[in-house]
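Every protein chain but one is kept in place in this view of the complex.
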Amino acid sequence: MTGVQGQGLEPVIGLEVHAQLLTRSKMFCGCSATYSGTPPNTHVCAVCSGMPGALPVINRAAVDMAVLAALALNCRIAEQSKFDRKNYSYPDLPKGYQISQYDMPIGIEGRLNFDLAGETRSCRLVRVHLEEDTGKLIHAAESGREYSLVDYNRSGVPLIEIVSEPDLRSPEEARRFFVELRRILMFIGVNDGNLQEGSLRADVNVSVRRPDGSFGTKVEIKNLNSFRSVQRALEYEIDRQRAVLGRGELLEQETRGWLEDEEVTVSQRTKEHAHDYRYFPEPDLPPLLLTGERVSALRESLAELPADREKRFIAEYGLRPQTASLLTDDRLLADYFEEAVSAAGPVDPSRVANWVTGDVLRVLHEIDAAPGGPQLPARSVGAIVSLVERGTISGAAGKTVLETVAATHESPDEVVRRLNLAQLVDPRALEELAESVLRENPRLVQAFAKNPRVLEALVGKAISASGSKASPALLRSIMEERLQRADVR
Amino acid sequence: MEYDTAFKTISDLGRLLATREISSVELTHDYLRRIEQYDRRIGAYLAVTADLAVDQAECADRLLARGEGGPLTGIPMALKDILSTRGLPTTCGSRILEKYIPQYSATVVEKLERAGAVLLGKTNMDEFAMGSSNEHSAFRPVRNPWDFDRVPGGSSGGSAAAVSAGMAAFALGTDTGGSIRQPASLTGTVGLKPTYGRVSRYGLVAFASSLDQVGPITRSVRDAALVLQVIAGWDPRDSTTARADVPDYVAALDGGIRGLRLGLPIEYFGEGMSPGVEARIRSAVDAFRDLGATVEEISLPHTHYGISTYYVISPAEAMANLARYDGVRFGLSSAGCDIWETYANTRQAGFGREVKRRILLGAYALSAGYYDAYYLKAQKVRTLVKAELDRAFQRFDALLAPTSPTVAFKIGEKAGDPLQMYLSDVYTVPANMAGNTGLSVPAGLSEGLPVGLQILGRQLDEATVLRVGHAFEEATGYSADRPDLSAAAPA
Partner (left out) sequence: MAVSREVVEHVAALVHLGLDPSETEELARDLSSVLEHVAILQQVDTRDVSPTGHALEMRDVMRDDVVVPSWSPQEVLANAPRRNGDFFEVQGILD
């Protein structure tokens, strides 16, 4: 598919991500910042609909979240920052300009490290800045007439824009970068990571590098709303660019869109309105002075970032990388896990991890609860794991206790008592039980010599005979010892 | 008793209301009658809100009967049609907002309402506050009550003419490059531009965001202090308002000015200033010396650059502020075959020539490749203009200057030459550039037409400026001059 000229051209990829901030109110007014599923134009006021005479007022929480994000992304925080007007016209932009940041953004020169097949990769970030989101357009057509409906509920919602250097070298790298970026933003509580709803959006820019090392023509692909589409769109586009160059043709510097169903990028021939944004400093808003104290306070509140926490989970708790990654995907879950470990006492944390990532998440999902909520407290989980590990109850009983605690809010001990789940662990009782089962199953006992797996069948019978109360582990060792003695006989 | 209330100050009217010699309803009817009688000729009002005014006057009378209320309770006023008034059309003198009805009121409007003032109507103005003669209203020009063939000044020409002709006890105007002070000067009234940030801009339809200020046009300096007292103050809805406390402006009036140091910028006395105007200003200087103040000359070389900086910065900000007038959410909408045509047609039909001029000028100054040479350069020169004024205020407590280089010019005289019109703002724009406060007080007549004396003060020092103006007014009595309106009487 690619001609000689197209081969060996290395992709050069950069990402531009827009993330909505989890503030309660909008960037410049007190309207609610939630908009999905809301009736049209119900979260709107004079300010966010651009009425004559309205004025913006900066939301403090949005600035704090932007600084947090910039810190988490290893940026230098600007001591002085300001807003600027970005001038262009579109129906979803009520003032005819967007209040954004141009030459003095909140954060610059950052870095995002991420994992790719066991290796740590790094991508530099150019900047992190604050801006306001636009309204929403719904395109419709009726008997040949095309029109659009405009809803300003989303207009004015605070956004941060994160721009990377073109350091990424493959579609997979771009995907991993985006995954890690999302994890961090969710972890520090500034974004909800919802790609489908558009609270997190990515544009990519990609070119293929000529053998002499210079960059080729850059193409931008806008509004990719899943990890998969980021990767697929880049794969397609890189092939396309190589093919074009391979044919000896020139690439156009343009913006393209990704068509999810057809899996192709297409040129978006926008109207020939020059993008001269005529930026100038926003006269309605005094500049920001981000003092050392304020930034330090925010930096402290930042605590541990997901990648560091993941490493610590592996080192400190001996977790497998996969498990550690799963647990640090969500800050609430990570906190929950650690609290359960602490409550479990002298138990191998990876046992706790197995429970948390397995049955606990299942039960939470079933009752539609989040980790850290009142329904299934972490300390209860820790207690249950401890009971199982000590042999007080069986693993199966443990699951029962888990589900019951979630339903009734009793403590694990109460449930064990009430449902009489304590395992039989008394050695003499177990020996009696073992002997009685062995007596009743002479043929299996005979078969043991040739087929050691018979042990499991015998253990199973003994557990049933005990009404599932006998500790399988203890029972097994007792029976095994007996069988071997019989064997010797 | 019919026209007894004409040309009275707020203070005078307040006394009459307090002693119940007259009711607010009677007073309001007096003003409405005068509007009926004179405004067909003068054109100061775009909308007269007679029913609302009477309702408000009735409320005011009830308050006054209980012995409640303040200095503005029951006093009839007019508001420049650039201030948002909930439920009432706010046109900004433009076709593009001819039928626009705001769903909220400006902070200053709410404050005056709470103070019990009575709204007579919305006044005529240069379209979107862009003009110095009120010839650029989309609806009709305003005529100077002193000579109907002459301009009242602009852009608050309607407000100034209304107060000048006794068709309102006071009015609010706005000042971006002189639009309160200059019409006050040309109509023989008092006009105050407060320090930038002293009065809230929330609800003021924006022209140039870093320069616009709302201020009073009144018949006396005391009246200006009374109105400022009500409208000044920090507003959480306007991020550019000053947090500074609002002093008692009225109490500060009577301190006298003995020993006060007044400066006279020599660059203001150059070519372009008419001899008649110069004579009044020199006479004013003598009056100040008689009152015990010192008056010394000072050089402000950057005065020459004021117009250039103003006519780069204000159009640039205006370009952005007027981008929202596109036929989508409010105002005139002239549909085209697609959204882009709708934008272009709407704005072509809705904006007048002066507005188009300024939008284009602004866009040019900000466009790629020109930003550094124009906009950035202008903002830097602005720093120098401001610094120069700040230095002057280290030596002086206030500066004296003419407000306008000439008396009111004839309608049509400058309208064809935009640059000539712009150059007449030379004395007023420095205060807007630097953010300082400026007052224009009547300084007598030249060729039978009013001349205004400008008093410039430090940022947030309206008290001194008002004190100086008050002393001058008391000593000279020029504020009591009034136009002869007999030529306007209906046939």
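As written, the chain order gives the labels A and B, with residue 1 at the start of each chain.
What we mean here is this: a residue touches a chain if its C-beta (ideal position, glycine included) is under 8 Å from a C-beta of that chain, and two chains touch if they have at least 3 such contacts.
Owing to the predicted nature of the structure, the values given are computational and were not obtained by experimental measurement.
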| query | Can you list the shown chains that the absent chain is in touch with? | reply | A, B
| message | Just to verify: which one of B:Q56, B:T73, B:S210 or B:T406 makes contact with the chain not shown? | response | B:S210
| request: May I ask which residue of B:D223, B:D326 or B:D425 touches the chain that does not appear here? | output: B:D326
| Which residue, B:R40, B:R62 or B:H304, contacts the hidden chain when the whole complex is considered? | B:H304
| request: Tell me which residue among B:A115, B:A169 or B:I339 touches the hidden chain in the full complex. | output: B:I339
| message | If the hidden chain were put back, which residues of chain B would touch it? | response | 99-101, 103, 195-197, 210-211, 236, 239-240, 242, 302, 304-305, 307-309, 311-312, 319, 323, 326-333, 335-345, 347-348, 351, 353, 356-357, 359-361, 363-364, 367, 373-374, 376-384, 386, 418-419, 422-423, 433-435, 459
| field | Contacts of chain A with the absent chain, listed as residue ranges | value | 23-25, 30-32, 39-46, 49, 57-63, 82, 89-91, 137-139, 141, 145-152, 268-271, 273-274, 276, 278, 281, 283, 285-289
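Quick note on the criterion: only the chains that are shown with their structure count from here on.
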| remark: Here the gap between chain A and chain B, centre to centre from mean Cα coordinates and rounded to Å, is 57
| said: Under the stated contact criterion, what part of chain A meets chain B in this complex? | reply: 46, 49-58, 85, 87, 89, 91, 94-97, 148, 150, 271, 273, 276, 278-280, 283-286
| field | In the complex with chain A, residue positions of chain B that touch it | value | 83-84, 90, 92, 97, 100, 102-104, 106, 201-206, 208-210, 236-240, 316-317, 319-320, 322-324, 326, 328-330, 339-340, 343, 363, 366-368, 371, 375
